[in-house]
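Only one protein chain is missing from this complex, and each of the others stays in its spot.
Presenting chain A:
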Amino acid sequence: MRPFTVHTGVAAPLDLANVDTDMIIPKQFLKSIKRTGFGKNLFDELRYEDEGQPDQDCEGRPLREDFVLNQTRYQGTSVLLARNNFGCGSSREHAPWALDDYGIRAVIAPSFADIFFNNCFKNGLLPIVLDEEEVDELFKAVESTEGYELTVDLDAQIVKTPEGKEYSFLVDSFRKHCLLNGLDDIGLTLQEADSIKAYEEKRIQQAPWLFAERTL
């Protein structure tokens, strides 16, 4: 996994609550068996006028002018500002894959749905929870200044504005450690193989039916 340390980039405001993962990446693109290539279909229905198809060349598709990421001033966005309950609905990890593939490195919102929030950390994408008032301030600042950039410093756990204002955020220490160092957590868990085996040996005595074979 690509590490996340400090990132500075253009921020864009997506002023909509309850953005679900169907919106982030519609189902027809979930037929892919790869982890990459979803960026051109990120927010497909919000972004394009027509219905997108898998493996379609998106150059030349009619764009929805009212969609924030289509506006010239937000080209190259890498920090997404969002509203409450971002990423609700389906567990599809294709949602963070699409955001990452598009170039988004961090999403800032007052709240996230649990599964999406988890999935982000597995992909070097940082979901940041700030207070509703703080997110409101950032929305106003981003909307009023073209090319407004935010800096996200994971180690210091702060979001910094060009004016030097800082907003601190919380992050679990284990997740932070993995993200800062780009660690694969399967490898880390396998270092605990003895604990897992010990658990299994104890458990099979208590509940042997949980270890039965399920053959066809």
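Before moving on, here are some points about what is shown:
Basically, contacts are C-beta pairs under 8 Å (C-beta built on N, C-alpha and C of every residue); 3 or more make two chains touch, one makes a residue touch a chain; residues count from 1.
What we mean here is this: contacts and distances are computed from a predicted model.
Missing from the rendering is one chain, named in UniProt as "3-isopropylmalate dehydratase large subunit" (options: "3-isopropylmalate dehydratase large subunit", "Lipoprotein", "Xanthine dehydrogenase molybdopterin binding subunit" or "Transport permease protein").
Considering the complete assembly, chain A touches the hidden chain via residues 15-18, 20, 22-23, 26-28, 30-35, 45, 51, 54-55, 83-85, 88-93, 96, 111, 113-115, 118-119, 122-123, 172-175, 184-186, 189-190, 192-193, 195-196, 199-200, 203, 206-216.
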